[in-house]
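My questions will all concern the structure given below.
The complex appears here without one of its protein chains, the remainder shown in place.
What follows is chain A.
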Amino acid sequence: MYIRVKRNKSTYFIQCEPTETTLSIKQKLHLLIDQPPSNQQLVLLANNDVLEDSKTLADQKVENDSVVALALRKDDDDFEEVFIARPEDFMSSS
């Protein structure tokens, strides 16, 4: 299966298995975004649950094609607010 990890204007398609842990997803993201798992927070958009590193995707109701929001750690150590840009706000004038 795959999930869609979104932040601002970016979407990462991540191939994964229901038996994988959240941490494993974060490690895959690490390769793409240069941010270690400890600086990532993943939120399942369907129910706004923050995903826990040690739990599996299946445990947390993350399914094929699920959308997961990514928040990164800010300088003050908190995580940023979840933000996913909408294409409607960027309609090109052409």
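One rule holds in what follows: a residue touches a chain if its C-beta (ideal position, glycine included) is under 8 Å from a C-beta of that chain, and two chains touch if they have at least 3 such contacts; residues count from 1.
Here, contacts and distances are computed from a predicted model.
Protein name for the hidden chain, per its UniProt entry and selected from "YbeY metalloendoribonuclease", "Elongin-C", "Ribosomal protein" or "Meckel syndrome type 1 protein": "Elongin-C".
Residue-level contact of chain A with the missing chain is found at 1-2, 4, 9-13, 15, 31-32, 65, 85, 87, 90-92, 94.
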